[in-house]
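Submitted below is the structure of interest, expressed as structure tokens.
Excluded from the complex is one protein chain; the other protein chains are retained at their positions.
So that you can tell them apart, the chains are marked A, B and C in the order they are listed, and the count of residues begins at 1 in each.
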Amino acid sequence: MLKITLDKISELLSEINKTHCVYAPVERSGEVCFDKWSEGEKVRLDVLKTSKSAKGVFFPQTEDIARFRSKGKELEISQAKTEGGPFVIFGVRACDVKSFEILDSVFLSDPVDSFYKARRENALIVAIACSKPEETCFCKTFSIDPAGPSGDVEGYTANGALYFEPRTEKGKNFCASIARLLEEGDEGAVRAEKEKIRGIMADLPFSSLTTKGWGKDEGNRKFNSEKWKELSDACIGCGACTFTCPTCQCYDVRDFDNGREVIRYRCWDSCMYNDFTMMAHGTPRKTRVERFRQRFMHKLCYHPENHGGVFSCVGCGRCIEKCPMSINIVKVMRAIGGEEI
Amino acid sequence: MQKMIDEIKEKCAALIKNGEASRVIGWEKGELPYDRTPAVFDGEKAVGRLLYDAFCGANISKYLIAASKTGGKVIALLKPCDTYSLNQLLTENRVDRSGVYALGVGCSGMVDVEKIRDKGIKGIKDIEEIDGKLSIKTLYGDRTCDKSEVLLEKCLSCKGEKFAVSDDSVALLEGETAPSPSDRFSAVSRIEKMSPKERFEFWRGELSRCIRCNACRNACPACSCMTCVFDNARSGVSSKASPDAFEENMFHIIRAFHVAGRCTDCGECSRVCPQRIPLHLLNRKFIKDINEFYGEYQAGEQPYQRGPLVDYNVSDRDPGQV
Amino acid sequence: MQVKEDFKPTIVAFCCNWCSYAGADLAGSSRLSYPANVKIIRVPCSCRVNPLFILRAFQRGADGVIICGCHPGDCHYISGNYYTRRRMALLISMLEYLGVEKGRVRVEWVSAAEGAKFASVMESFAKTICDLGENVKLGDLRCKK
Partner (left out) sequence: MSGIIDHECSCRRTSLDALLPGVAVITDIREETGDVKTFRVTGKNGEKLFSHKPGQCAMLTIPGAGEAMFSISSSPTNEEYKEFSIKRCGELTDALHKAEKGQQIGIRGPYGKAFPVDDAFLKKDLLFIAGGIGIAPLRSVINYVRDKREDYGHVDIVYGARTKEDLVCFDEMTNVWAKDKDISVYITIDKAQDGWDGHVGFVPGYIKELGFDKLRTAIICGPPIMIKFALSTLCDMGFDKDQVYTTLELKMKCGVGKCGRCNVGSKYVCKDGPVFRCDELSELPDEY
């Protein structure tokens, strides 16, 4: 067990930054987002729910796919270049680590998304345990253990220090590369920390929330529930939940014409938007109710059906904090999950 | 507070009973002690679920665009500042007045839970408001804080206790008052005093966090276009995301511009922003300029007033003139 | 700013059909020269100029945008330019508030008879923009050459 005192974290990041890009929960104008860290920026390892989740590291908000150049009737198509090189994503919580697996099940299934895959392979994940879970956390519902966050290296904050435990070969090499800055730490401190976290988890308001009534075989029954209308009444159809959600992976593909060439890029998209399924002749999801239903059905029924029963939610609680109108997946799970139709 | 809730419920129930209205738009309890979701209460019985307290920050007037046109009168619970939005919507003929029963509800300021979290108070299990203080039970011990320190941004420039439009109202309890407003333009002035470089960096820092979720637009009572220009594929600006910093600037400038002169400064844009971008500072800049250039104007104060951007004066100053 | 000497700004001029556009014509037929890098876009009234047009011009490489309309009181549609005057006053102030250099957007009133004024306005605007240098703050990286 290795450790580093918390006051030396920026020194550590500088060290890593010499060879790797570092993504971390950085503070920008008072808000903490997962983003590329640069020298001098403040990293907030005490913040659980970064206002942008870590998914953007692998699945950026926008990225170029292709470039088209036309000359008369001729067309030239080239693949857009992507940034390469290994990087470290530092300070990811258990829920966000799990979200990478869920993104993997979509992007790495056949046909593999090469843009995503490249970034995924280049990443080393330093996860950290949640010392102070919050009231909006419900990762336990999805069998995620915030005291065992997984990743290439597992980290724990205890007694003013960050403890490291490599879990993969990659993680071991990483720890070796920063060994100069680390000192030997005590296993006991970490064990006590884990105990403490698990104790708090049992005490959370949503600790009794279950996925009962949801899953791969519930599709049609849940789809036809009458409660969707009432639940979606307050929804304003924005994409706050979708974009802050670490597992939402829908995207749009759009063209930008700069006068010389057309750049095709993909960007995050939200099933809450009315143009999401809009075709020339109309849309099958005409009202807010259908769009609202799609989002939750996808997370709680369709995704499990297509991916071996795994729900597309990790209980990070961002949607609870971010929804302008206080609608969230917990509310939906409770309202429709238990009912008999 | 309970007394106020009871009075609201009584009034709503009576209106539904005598057939004057069919349903209510108000707030109901969410999953957490501070979670309040706007909801439609259909029928006398449903009114029982209605809730009103210091966490009902959401402005529900925008729901009335649709709700006022779907049969029967709807009772809308409107805080004083929300009534300005309704007035503005009425002015623009977006809400059918005959479909709305505006029930004003007194307000002594709404709490911003994010501000409580900013104070390091996390893991909130319960919150109670007692005499202007919030007593908070958390997973990590009990805490208290002054309500006045954690009010929503919009409450810091409270418009007062007056309802700009209402059919009836439920006043604040004795002893309670609306928050005393501070100068709402002080932050704008502070930015104006910065150097251009500082200003640019300030706004880049804020706007670069934008994820284009459109919460600001969708929550804004003044943004009531059927199809927004940013959703119109033929407009050439429907980029959906911001692949370049320019797009963020453009979206927010244009959004603020489109509501300039119509924005009642209800503060929803900043309240709903998941990235906590102080968007109201863009709108307030327009309001401040309008006040300085063309005379004091408060959108939504009176019904059917002529907005400053659909009006002119022959002696108006020339653009760019200081 | 060491490249100032070779810097040829791109300037977009939105000209009202009823006055400044004719003013530009008059400038031309009177053989008055004005900078060749001024690209004129004819609009039915200065009031037609949506703030989006201006931002889009900047996005796609303009270094300065000038809106020319009829003198207040002379609008072909009676009051269009009065509205322009208010809108542009607010937009110019907003751009400044966002930290964009002052002077990149200008509004001028030029009548059909003022060919000389048109030429001199363009000359002076081009000079202002030359001094301000390239538009970086409101440009789109994807549109850069």
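We take it that a residue touches a chain if its C-beta (ideal position, glycine included) is under 8 Å from a C-beta of that chain, and two chains touch if they have at least 3 such contacts.
Since the model is a prediction, treat every value here as computed from it, not as a measurement.
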Relative to the complete complex, which of the depicted chains are touched by the chain excluded from display? A
Touching the absent chain in the whole complex: find that residue among A:Val106, A:Ala192 or A:Ala335. A:Val106
Out of A:Ser38, A:Ser70, A:Ser143 or A:Thr210, which is the one that touches the chain we can't see? A:Ser70
Decide which residue listed in A:Asn159, A:Ser177, A:Ser207 or A:Asn306 touches the omitted chain of the complex. A:Asn306
Since one chain has been left out of the picture, which residues of chain A touch it in the full complex? 65-66, 68, 70, 73-79, 106-107, 109-115, 216, 219-220, 223-224, 249-255, 257, 262, 264, 266, 269, 271, 276-281, 283-285, 290, 294, 297-298, 301-303, 305-306
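Keep in mind that, in the parts below, only the chains that are shown with their structure count from here on.
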Could you let me know which interface, B-C or A-C, is made of more C-beta pairs in contact? B-C
Chain A and chain B: spacing of chain centres that average the CA atoms, whole Å: 30
Can you check how far apart chain A and chain C are, centre to centre, with Cα atoms defining each centre and the answer in Å? 46
Give me the residue numbers in chain C that touch at least two other chains, ranges are fine. 140, 142
Provide the list of chain A residues touching at least two other chains, using ranges where the numbers run on. 256
For chain A, which residues count as touching chain C in their complex? 256, 258-260, 263
As the complex stands, chain A meets chain B at residues 28-31, 33, 51-52, 61-62, 64, 132-136, 200, 203-206, 230, 233-234, 236-240, 242-244, 252, 254, 256, 265, 267-270, 273-275, 320-322, 324-328, 330-331, 334
Touching residues of chain B toward chain A in the complex: what are they? 30-32, 35-40, 58, 62-63, 114, 122-125, 138-140, 205-206, 208-209, 211-215, 217-219, 231, 233, 239-243, 268, 271-272, 274-276
